[in-house]
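Excluded from the complex is one protein chain; the other protein chains are retained at their positions.
We call the chains A, B and C, going by the order they appear; numbering starts again at 1 in every chain.
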């Protein structure tokens, strides 16, 4: 279950403190020009240690492509890649061998498999998402040629929320601050909150919003390949994700139908468009040509810089001492991961849609 | 993309007003005693026309099992089944041939496939979910032998919400009222709201909550088969679903880590348990033995009993006249569908987990 | 494991003496004109009781399409279909409940599943292949529009072999005789042999050859979706198949490279063609535009009209009395099944190939 996608498929491997992480991307169409610097740039956006508010772990996270790209173009063959684990500090983790950290996956992995790599969370570490960023960055380069563009941004950290829709935001501002919130004032408040939370040795949750523009109508496959269900699956597979909603989302539960139906009207050149977009660009699981937008809730990071009570592998109560380098909030670094998973889903849907008519 | 599941797999077929809907269930383990009356009872729970607040369409929805069950037991071979479409009233729909209903899938199907069965939504109709209820009801019978039990219920309709967790509810009350809310007073308010909404020719959204008890630790497969991601995929594939959250969900975005980490303690017989369950019974994508709970938001039904403005297939503005038989809210009938999809996900996870160790 | 195909997928169900057999075809492109009489005609070719040399079992084998085809065209939605089991004579089989027929699947099913439908082989009966013929007949109608045409024929029964390649045969003669051998003289000898074998209460094996013409270059997906490997998988899944070879096949083991390399030359309009076709139309797993040809060996039918020694389910030696209605050779009826499986593989490959370039 380490493969995602039907046609464009990422198979991911790697533990946080093993030799390397990486993956194989199968199903990439041939003949696409690849800019590897741009792939590296996306990896750098996910990398720890980018600013004062994120962890000080300094991995270089250099992408090494091993196959599938030849003289700058995709071959149509699988793209194997690795990212070496260079800043491992495994000794930091020896104390974790017999300890189950609360709200982490230590115990569940141990229970399921009878063994685990206890160093830094092993396979359950969010470090694995670097492989997704690679697959997403490559997918984006294929999608760009089709006019499809994905923008994610931080819309909430703790109690500080961006109470505006994407339409009123300048999304090019997203990377202009450390929290990746395109509203500078809100971003400043979020940064303050994160500093405060960090000073407390605490952590906090948040929300990433994402909009996909330029999506052609017709993507998505009923009834078990609905485009929003694929997006939900993709987003909920990201570490710390607790919720997903698209279009009107949970707010729609309180609405009346007459308030939220999206009337059709004739747009430019006779194209049928919707007057509003409560549907979030998808109807019956198939894109309708409007913007697709959705939100993902992330829980607070479970590793606190405080002593916490827990148990060891003999079931004895112990105190887990505060240590290590961890973000107070995953959300700023989740932004490129959300974009990457969205790109994988979209490219997969584009390719599958090629088979809908002969 | 009409197949769901890895080992226990439902392949669904059927248009709302074709000859029949149905499916094939593959991967059901052999030797399980099957109570077909119970399967029919689950289908009846989903059926339209159960009470004054739901549509008057009276389909018998009789399950016909064609294979895979022999002398009352599963054979391990695929279970083919059909449910005939008997109450079709297709003439009601002739007017829909050239009309795109707002917030329905008429236009997206037409755009994707260049053709559609316009009668009653065709493949995009929620009638398809009857096949899921069959596969879920059979899965529940396999799960019951393992002690796993699934309870869904209505927790919100419009602005009326059940502001209590499942722990404080008597879930056996769920089917005691037409809205399937286990709190009688709230249920009464919800029923009043639905009558009012119906009288207005309008519709309303809502939320279904679900709790799964008796889940063994170890179910779920990182990193792309996380149990909650499978649940999200399953739930978001249900018609009208707009959002999914599990455990602390979206509320977790506002929380501090110190408020929501689930401390481990030694439980009965030395078993390690969690003191709280903000995680929702899943950590790192793998069940931890605690109760799994989640919520699904549903939008208001898009078909109003009011005249609405829309366009025809020539792009011309038309008025869609109010007619037909439709629920003012999908949520009460979504309850058994949510349970069914949860059962499919759980049985699939149980079977996959058999392969984790040799 | 009752689903075949990646994009164009058949999910098959049904026991020989249950209510019905059938299947769901997913991934059929939309907008294809369907001639259901032609589907029925293909089913009739597979049906028992077509001539003196095949079994007298007289099932009507009427195809009933339940979904996915609307006003004569495919919708792009799954095509559900059933074929009722009408001529069941289940009492004939009561004696089989505790008996394991040699070289049948009775014992292996019982061992694997702990239960079986003992009537007529249950799921292991070749009756299941009727569902494949339906999926194949529909695929052929999609392929016909692309100029792809599949011809299978009987090339060996027992010791009587057709020692000529397809190039020198008039394949339109195939259905002109009961054994489906396009050479009338050889066919007559085969028919004589079958009468003799049947009179002996015995059975005999044989070989089906198949050629696919009009295949465009580019079908097939390295390295685990090679076109010939997909064909091998498909053909070996047919009941009684024991071997598969394509192009030069087993004979190539004895050859020198210099004898069998297929030189390239410039063909009409500068198209590169091969001067010979020892490769069988596939190089590196991808079609090269030449004819694809292959052969499948079938074992003798295991049910003899002679008393045979075997054991019952208590492991006691018993004599299985001759009875029932069975073909002396599967090969004539296997011809349409081979064509059907080839059509499923080809249509799937055509659709997958749509995703190779963007």
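Convention: a contact is a pair of C-beta atoms (placed from the backbone, for glycine too) under 8 Å apart; a residue touches a chain by one contact, two chains touch by 3 or more.
Worth saying up front: this structure is predicted, and the values here are computed from it rather than measured.
Contact with the chain that does not appear here is found for just one residue of A:79, A:179 or A:350, A:79. Touching the missing chain, out of B:68, B:182 or B:222, is residue B:222. Of B:72, B:145 or B:176, it is B:145 that touches the chain left out of the display. Residues touching the missing chain, restricted to chain A, are 1-3, 9, 11-15, 18-24, 26-27, 30-31, 64-68, 70, 73-80, 82, 112-117, 122-123 (touch as defined at the top). Touch with the hidden chain on the side of chain C covers residues 1-4, 6, 12, 100, 102-105, 107-109, 111-114, 123-124, 128, 156, 158-159, 197, 200, 202-207, 217-218, 220-226, 228-230, 232-233, 235-237, 242-250, 252-266, 270-272, 274, 278-280, 282-289, 297-304, 306, 308-311, 315-317, 352-353, 356-357. For chain B, the list of residues touching the undisplayed chain reads 7, 27, 29-32, 76-77, 142, 145-146, 222, 350-352, 354-358.
By definition in this document, only the chains that are shown with their structure count from here on.
One simple way to say how far apart two chains are is to compare their mean CA positions; for chain B and chain C this gives 39 Å.
With centres defined as mean CA coordinates, chain B is found 26 Å away from chain A. Residue numbers of chain B whose C-beta contacts span two or more other chains: 1-3, 12, 112-114, 123.
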